[in-house]
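Got a structure here, written out as structure tokens. Questions coming.
With one protein chain removed, the remaining protein chains of the complex are shown where they sit.
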Amino acid sequence: MRSNFTWLSDFIMGHKKSFLAAAFLAILCIPLLPQNPFYQDLLIQVFFWATLASAWNLLGGFAGQISLGHAAFFGIGAYTSTILYLTFGLSPWIGMFAGAGLSVSVALIVGLPCFRLSSHFFALATLAFAEVLRLLASYWRGLTNGGVGLLIPHQVAFKNFVFEGKLAYSYVILAMLLGIFFVSYFLKNSRLGYSLVALREDQNAAESLGVNTNRTKMISLVISVFFTSLVGTFYAQYYAFIDPDIVFTSQISIQLALLSIIGGVGTILGPIIGATFLIPLDVFLRGWLGGVFSGMNFVIYGFVLICAVRYFPYGIFGWLKMRSDKFLTKSALVFSSPGAGVPVPDANEPCRQSTRCEKPLMMVNSISKRFGGLHAVEDLSFSIHEGEILGLIGPNGAGKTTVFNLISGFITPHSGSIHFEGRDITSLGHAHRFCKQGIGRTFQIVKPFQSMTVLENIMVGGFNRVRDVEKAREEALGIVERIHLSHHAMTQSSHLTLANRKRLELGRALATRPRLLLLDEVMAGLNPKETEDIIAVIRSLPKEGITILMIEHVMKAVMALSDRVMVISSGIKIVEGLPEHITKDKRVIDAYLGEAYNATAV
Amino acid sequence: MLEIILQLVINGLLLGGIYALLSIGLTMIFGVLEIINFAHGEFLMISMYVTFFIFQALGIDPYITLVIIIPSFFLLGVLVEQVIIKPILNDPPLNQIFTTIGLGLIFQNLALLFFKADFRTVKTSYSSANIFLGELIVSIPRLIAFLLAVTIIAGLFVFLRKTFTGKAIRALAQQRRAAMLMGINVDKTYSIAFGIGIACVGAAGAILMPLFFVFPTVGSLFVLIAFVVVVLGGYNSLGGTLVAGLVIGVIEGFSGFFISPHLKEVIYFIMFIFILIFRPTGLFGRR
Partner (left out) sequence: MLQLCDVSSHYGDLEALRSVTLGVGANQIASIVGSNGAGKTTLVNTISGVLTCSSGTISFLGKPLEKAPPHKIVEEGLVQVPEGRLLFPYMSVLENLELGAFSNRSRNALNRSLDEVFGYFPKLRDRRKQLAGTLSGGEQQMVAIGRGLMARPKLLMLDEPSLGLSPLIVSEVFETIRRIHMEGISVLLIEQNILQCLLISDKAYVLENGSVVLQGTGQELLANPRVKEAYLGL
């Protein structure tokens, strides 16, 4: 369905490079536009807040770690460069980076342990941290001159980072804005960017796909804090005066978050749009409402904030995007690369040709897990052989999902050991390490990354083995065809039907190139046709060298697919063997249907 | 030396009682609704201003104003919960955090607008009165404040243990789905819990007024104390909050004396971050 604007978007796409160059030049000319100091200052403020908001957004919007204490790093930047300049005459240009370095170090020391905290408490910790710095700065008069503040003398010189007039400042802050913009842009489209969105959407799913969530958070923390600190130095140089209540105040922390939220959290343009709209509005309102209402702007901010998170969670950018999506269309079909099958697992595949092999891929020895008084899994031992499909069944509450969580790294056993490909992986720790070893899994309640397309979801899995974005996309295209989702490759995963989401979950796990794939109730909720379809896909996997352990309740599927079946009840293995024998085994029937059932049944 | 220490302990405990009352509201709200009320300090500020103006206009002693404050702040809490909090209870943390932050912003800046940054205080006939226990001085306003705070907390404990509504609140905090199946009106119970939380902080404000002074940002000062207390005590244990309040009061006294009055806040903020990192369940918390 072509519409009026597709010709425009096609035209732009065709001449992409020239348009970008022209746009870049146009942006560089913006600081030249305002003629009088008032508007020059306004422009500087817009750039300034846009940069701060973008930096916050990298941590809060992209990585999902909400900080209420970014003023801490703003202040560290401002004070470090200023103190070094005033005390040692060190050029603020260098001091700026010293400040950034200090900010980053502090952020890592304090921030890293705090990542463990839940969102509310992380925000609280950052709030407290900024407050501590404010109080310390007030108190430590010897270093910071306390509440009196520090004044930067107006000695115009490039190396002093002091300029005549506002134009030069304008360019400096524009450079910083462009800096964070490009960094964000390249980040978003890189492997790290995918990890960030995955992490924000669903941390567990991300870990299961091999995303090192802690390292990802750390990287976005470092970049976010780095830029925030740089802007702090800029502030000191531009306004030439700082004191603890100005630079460490929570009002800065809140404002820069607010701009991102209103503009569109988690998007690159969002914070910039937020700043562009709100800062001039704020300045004009203050001027218009006069001295009596000088405090009013924050009251309005408060209202806006409450309404924004409730009614416009996607911000101005999100709203604009929704309107423009109606005009622009995306093509539904994607051309897949020819001959692409499921990428084969690398290294050590001696049993690829035969589907049955006696060497155990995984050996679980006497693992136990207790939750409080409940023995979820008790002294459980089993092995999985390469190339087989092992079914795991058992009544409700038997501990099947706990077993999965134990062998995929989400929880650690109290006792016992787990060996995979001969290596002891019992105390590996984080789930993403298990994925790197070659253990992939799906979840009982499917967790697609809602804001990503089907293809992008699968790419996140692909990044487990592949670093290059293009390669990951290629492989993902292959998988998408394998799981019969080619028609939906560019569809946002939140719009998929349940059956398709299950397919996506499977495809995403396949993209990590697992040697062992754990399937958790894949068939639940599917109609017979959909079930048949997925059974066919799963059946073809061992030939590619993928061993399967599946939890299932749909007995027909278990019988159709499994080479062997293991039955668990109340955390203990009752029996294991061939499917036909299991269903006739008295112990199994007792566990499911109640003892002595056979005695009364026909 | 011993007298100094004992004096510090007494002063600390007396103050700690008020800290406990202030923080208990936060604990209630987090324990039941599972959100952190970032606007908690602003409710304290409002209560202090109300107490001040009632004293100024009608000459009523703050401790008597308590009788009005408690029910009216309860209603305020219920109102805020129904209008502002309820819609975002199932939303992602970002929305919840910034909703209460927005609320705090509104209150704080409205106060700044109307009351300017002046410090105001209440001076009653007994503001400087003391009683003497041997060598030790006990300030009467502080003593009364402490007794009132402890009485209110005790009343809260009794309410939660002995009444049906109180038990419903505890049940809801422990096992939400089962509470629903008991016939507990979850919606109403959330409102009541929030209302009680705000009533507690309102009471703390009235009690605090004669001992301190009010200015628009006083909330920020005390809310961080409240957060430390809640985190130290275990954020879902009311008894823990009480003990933690007393502990923080004493620590503040000691560090104020032995290190510096300006740094006392820094000391317990650092404690706060340490606890959050190393023992997030606090001293008495469970989970």
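Residue numbering begins at 1 within each chain, and the chains themselves are lettered A and B in the order written.
The rule is simple: contacts are C-beta pairs under 8 Å (C-beta built on N, C-alpha and C of every residue); 3 or more make two chains touch, one makes a residue touch a chain.
Given the structure is predicted, the values throughout are model-derived calculations rather than measurements.
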Chain not shown: contacting residue from A:490, A:559 or A:572
A:559
Of A:35, A:87, A:396 or A:427, the residue that touches the missing chain is A:396
Which residue of A:33, A:281, A:498 or A:536 touches the chain not shown here:
A:498
If I consider the whole complex, including the chain that's not displayed, which of B:56, B:175 or B:260 touches that chain?
B:175
On chain B, residues whose C-beta touches the chain left out of the figure:
164, 167-168, 170-171, 174-175, 177-187, 286
Residues on chain A that touch the omitted chain in the whole complex?
372, 395-397, 445-446, 498, 501, 521, 524-525, 553-559, 570, 583, 589, 592-597, 600-602
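Heads up, the rule we're going with is that only the chains that are shown with their structure count from here on.
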Rounded to the nearest whole Å, what is the centre-to-centre distance of chain A and chain B, using the mean of the C-alpha atoms as each centre?
36
Inside the complex, what are the residues of chain A that reach chain B?
60, 64, 66, 68, 110, 113-114, 116-121, 123-125, 127-129, 131-132, 135-136, 138-139, 250, 254, 257-258, 261, 265, 293, 295-296, 298-299, 301-306, 309-310, 313
Going by the contact rule set out above, which residues of chain B touch chain A in the complex?
30, 35-36, 38, 84, 87-88, 91, 93-99, 101-110, 112-113, 220, 224, 227-228, 231, 260, 262-263, 265-266, 269-270, 272-273, 276-277, 280
